[in-house]
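What you see is part of a larger complex, with each chain still in position.
Which chain is which? They are A, B and C, in the order written, and residues in each are numbered from 1.
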Amino acid sequence: MKFAIQINEGPYQHQASDSAYFFTKAALEKGHEVFRVFFYHDGVNNASRLTTPPQDDRNIVARWAELAEQHDLDMVVCVAAAQRRGMVDEGEMQRNGKDATNIHPRFRISGLGQLVEAAIQSDRLVVFGD
Amino acid sequence: MSTLHTVNKSPFEKTSLDACLSHASAGANVLLMEDGVYAATKGTAVEQRVKQALDSVKLYVLGPDLMARGLSEDRVIDGISVVDYAGFVDLAAENDKVQAWL
Amino acid sequence: MSETIKQFLYLNRKAPYGTIYAWESLEVVLIGAAFDQDVSLAFMDDGVYQLTKGQDTTGLGMKNFSPTYAALGDYEVKKIFVEKESLDERGLTLDDLQHLVWEDEDDDWAEKDSIKLVSREEMTAIMDGADVVFSF
């Protein structure tokens, strides 16, 4: 079965990203396909490569990146939501005249159409939020 | 079509559990997760509401969320099933869709 | 973009402005309209507040996005369900909400109401009939 995952909240403040991670991991371990993980609203903040969580806590961004690496996950960050919140890749940096990027290379920024497409192409959309 | 409803907030803080239960049709499945797991415990002010819901829907509660909050399984209302993340995935797959009550 | 036609339901249960969910949800609806799915919008609980007339955000310096709802008809979004029980609980009636319409191509472009007032029971049936539920 094919799953699409939507995450509406940033790391640490809410449990949404944690729950989504364990759901995604469990789905993959069961042999399901995860078509796409879509980060929306504050969820875009899960893609920052600049986080440094305390050593005795989980590293949410690194954990997503590793899972994506292992399973070739498509992790998409909504561009409109990212712009409001300062999540920037090389292209966005140039387009908006910024002087730095902060996105982790395992994530990519794209449009909301990617969420709609994921909902169409997948058998189930599972949303995690506040 | 069968639906898996998810509720992730405490019934004492937010009204989402009540909104979910008053819209879940007979035979629906409801998963209590994150701070939503408090609704699954015995002796609370919402226990009757939850027990009444059990007459028409099937209730599940996410075990890892219970444990984190210091709630052992023997505190869970009879008739509510404890599942882990793999069980959550199964529920999502077995039902025709998942509806999150955020 | 796809041959699959799904019943999409956008579930709106949150008030506008206090949080951004209402507005960013509407952005998905606008983008999603290009995908030719069978789209419905449900407004219930505090979500009914999104549709109130006369929103004026001058004092908050925020973008007033409420006029966008009136454009939904142009995007072929014409099934907008508002739950009566949610309105009642909040002391509102349909008259307090924007009058949303769409133009029926097959009926000489007659303007038709997009909003349908439904009971809680009907709302349950609408949710049951959806293939995909978007929650924000």
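Criterion: contacts are C-beta pairs under 8 Å (C-beta built on N, C-alpha and C of every residue); 3 or more make two chains touch, one makes a residue touch a chain.
A quick note: this is a predicted structure, and the numbers were derived from the prediction, not measured.
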Full-file chain stoichiometry, since only one instance of each kind is pictured: A x2, B x2, C x2
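Quick note on the criterion: only the chains that are shown with their structure count from here on.
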A-C or B-C, whichever has more C-beta pairs in contact: A-C
Separation of mean Cα positions, chain B and chain A [Å, integer]: 26
Whole-Å gap separating chain B and chain C, where each centre is the average of the chain's CA atoms: 27
Residues of chain A touching at least two other chains: 8, 125, 127, 129
Shared-contact residues (touching 2 or more other chains) in chain C: 21, 132-133, 135-136
Residue numbers on chain C that touch chain B, as the complex places them: 11, 13-14, 21, 44-45, 120, 123-125, 127-133, 135-136
Chain A-touching residues of chain C, taken from the complex the two chains share: 1-2, 4, 6, 8, 20-21, 24, 27-28, 31-32, 34-35, 37, 132-136
In the complex, chain B residues that touch chain A: 8, 33-35, 64, 84-86, 88-90, 92-93, 97-98, 100, 102
